[in-house]
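First, the structure itself, so that you have it in front of you.
Note that one protein chain is taken out, while the other chains of the complex remain in position.
Coming up: chain A.
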Amino acid sequence: MCSLCGILGCDDHWTNAVDRPGVYSRNRDSQSRRMETARRLKAVNRIASYRRLRLEVWQGRSYVLSSATGASSVFEALSHLWPEAEALAGRAFDPLDEGLIAWMEGQRT
C-alpha cells in the first residue's frame, strides 16, 4: 500500500504474477524483480517510441510515461499502461497496424 495516498497499490498484471508454486513469475525476489523491470522498460520503450513516448519507473513502484512535449502520467499497475499511452499520445497503439509492425521490424536492425 502506498503510504502517502493509502491506495492499495498492487501491480496485478499476469506477467508480474504473485510467485506461487506452479506459477511462472519473475516476481520472485528483489533482484529478479529489478532485472525484469529493466527488461520490461526496454521492451515497452521499443513500442512506445513509435508515438514518441517513454516509460520510466519512479521509486521502483510507479510507472511514469512521458511524451516528447513534456506531458506525463503516473500509474501503478502495468495493466494501465496501454490506455495511458493512448491517452497521452492521443492516438491508438494497434499491434496489427502495418505502420507499427514495420516500426517494430525496423527496431530489430
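As a working rule, a contact is a pair of C-beta atoms (placed from the backbone, for glycine too) under 8 Å apart; a residue touches a chain by one contact, two chains touch by 3 or more; residues count from 1.
Criterion: contacts and distances are computed from a predicted model.
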From "GTP-binding protein", "ABC transporter permease", "Ligase-associated DNA damage response exonuclease" or "2Fe-2S iron-sulfur cluster protein", the hidden chain's UniProt protein name: "GTP-binding protein"
Hidden partner chain, residues of chain A it touches: 8, 10, 12-15, 17-26, 36, 39-40, 42-44, 46-47, 78-79, 81-83, 92-96, 100-102, 104-105, 108
